[in-house]
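Here it is, the structure, as structure tokens.
Omission of a single protein chain aside, the complex is shown with its protein chains in their original locations.
Read from first to last, the chains carry the letters A and B; within each, the first residue is number 1.
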Amino acid sequence: MRFTQDHEWVALDGDIATVGITSYAAEQLGDVVFVEIPEVGKTLSQGDGMAVVESVKAASDVYAPVSGEVVEANAALGDAPETVNAEPQGNGWFAKIRISDPSQVEALMDQAAYDAFLASL
Amino acid sequence: MRYLPLTPDDRAEMLGVIGAGSIDELFVDVPAAARRDGFVDLPMFAGEMEVERELAALAARNVSAGSAPFFCGAGAYRHHVPASVDHLIQRSEFLTSYTPYQPEIAQGTLQVLFEFQTQVAALTGMEVANASLYDGSTACAESVMMAQRVTRRERAVLSGGLHPHYVATTETLARAEGMDVVHLAAAIDGEDAVIAAIDAHTACVVVQTPNVFGTVTDVSRIAAAAQAAGALLIVVTTEAVSFGLLRSPGEMGADIVVAEGQSIGNALNFGGPYVGLFACREKFLRQAPGRLCGETVDAEGRRGFVLTLSTREQHIRRDKATSNICTNSGLCALAFSIHMSLLGEVGLRRLAALNHQRAREVKAALTGIKGVEILTPRFFNELTVRLAKPAAEVVEALARKGVLGGVPYSRLAPNAGLDDILLIAATETVTAEDIAALKTALTEVMA
Partner (left out) sequence: MSMMNTVGRPTAPVAASDHIPATLTGGRGLLQDEALIFELGGWDKTGVDLPEATDADDCLSGLLRDSPIGLPGLSEPEAVRHYVRLSQKNHAIDLALYPLGSCTMKHNPRLNEKVARLAGFADLHPLQPVSTVQGALALIDRLAHWLKTLTGMPAVAMTPKAGAHGELCGLLTIKAAHEAAGQGHRKTVLVPTSAHGTNPATAAFVGYSVTEIAQTADGRVDLADLEARLGDHVAAIMVTNPNTCGLFERDIIDIARLTHAAGAYFYCDGANFNAIVGRVRPGDLGVDAMHINLHKTFSTPHGGGGPGAGPVVLSAALAPFAPAPWVVHGAEGLELLEEAVGEAGAAFGRMSAFHGQMGMFVRAYAYMRSHGADGLRQVAEDAVLNANYIKACLSDLMSPAFPDGPCMHEALFDDAWLEGTGITTLDFAKAMIDEGFHPMTMYFPLVVHGAMLIEPTETESRGELDRFIHALRVLARAAKAGEAERFKGAPFHAPLRRLDETLAARKPKLRWRPEAKAPRAGQ
């Protein structure tokens, strides 16, 4: 798993990247009440707005950690947004992206680097 | 000064506690050039008696609607509001409370909003309603903005029967957002004409029923055409009492319903404050403007109500909000809800039937008057007549005879070329004597 400084994670399987927000982000947000997931088929560049996560008191933009085409979005979050709090780095995933540039993934932080980054905040 | 509790001694002591020598020291940051000693062009303070005298004198220079036979409508309607409504809204806890951001100590306001939302959804035949907007015209504008967000299309088509003030308000907002607004030519009975104007870029069509000319329309055909093209149907109603007699916009296929709620619980007030009703399909809820009140439980499992889905709103979403709205029309919504609770379905149906009956009586009285042609094919409580003289002149002449005989369409749209059109409304407050007076006066004026 790789991580961005905006607290998104990427899990790569072949050329499909599953993405979501990290446990740290989910905890900071508090109870998630709604997730605006991206449309399947949408093309994203790294850093584009990909999704919006809403808690009761805040709405946070989630940015695409990698460029590519959205091939699947986690519609189950519609009925169960609390999954993002329960399993942010598992069943609480937001979207699967067919990546266009594998080097983007390699350039992201690994677990150790992300843990160090969190410690510095 | 009766509203300022501090005494000179209080002020002196408090300055001492603060450690300031004078009140001016607390204003030290004001640039010297901007400090003012006083205002020569404004009077000094006045006691209650004097203020009341001035206000009463101003009020006395107006001809109140209740003091004459009265037939004005065109978006604001004179109805009888039971005495208990105004009494209840003046209770301290309703009148002087704030937006219910601290729900534990605002359950009065919040429960009323929940009841109000339920009433509005039921009346409009829609799945969900919000806690009110400023008025019908801004609600109409907001609904068009919402259609743009939902469909991601840029074109709005407004019918020829939509109230001209609503058209203007919608145009102001929609054009600021870069939308293309098409307003069809004024037509007594032309809501269906929007169908021909629907294309692949149309975000919404906006129709009004009863429309500004009083005509009632079955909008189901329009709903089907809009939905087939992926556009939203927005239905506008300016006379909320009509919900008691007519098939609801929701039943006819509306996606969004906006209405002016003034008719229920609220006085004419020379145009404001009023209360905008807003209802829509549940699937569009997250794109809806305005406040929403929802049910929940407290820490002890007791039912309670809170403002919810606030992340759409300005104080959280800031530049990505669904609207910039900060207030609803709280006290007016409360008045609406109290009056609606007193009426109940039974009372509203009866009230609506009475309104329609009065309009039929007006129609009968005006039929046959020389120079007066009744145009409205299907009406609720408002009729359109064509006059053989300019309607504005006729209205002035009627006023000189002590009759407030309606609203000339030219007052709403001076450039529409419909100067001979008069809009006449008749609510339950109209008596047989009033109708007789209108008939007599109009006959004389048109002779």
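In this text, a contact is a pair of C-beta atoms (placed from the backbone, for glycine too) under 8 Å apart; a residue touches a chain by one contact, two chains touch by 3 or more.
Everything numeric in this text was worked out from a predicted model, so none of it was measured.
Shown chains touched by the missing chain in the whole complex: A, B. In the complete assembly, the contact with the undisplayed chain comes from B:344, out of B:344, B:368 or B:417.
Within the set B:65, B:195 or B:375, the residue that contacts the chain not displayed is B:65.
In the full complex, subunit A touches the omitted chain through residues 30-31, 33-34, 54, 56, 81-82.
By definition in this document, only the chains that are shown with their structure count from here on.
The distance from the centre of subunit A to the centre of subunit B, with each centre set as the mean of the Cα atoms, comes to 44 Å. Contact residues of subunit B toward subunit A in the complex are 286, 308, 310-311, 316-317, 320.
Residues 33-34, 36, 54-59 of subunit A touch subunit B in their complex.
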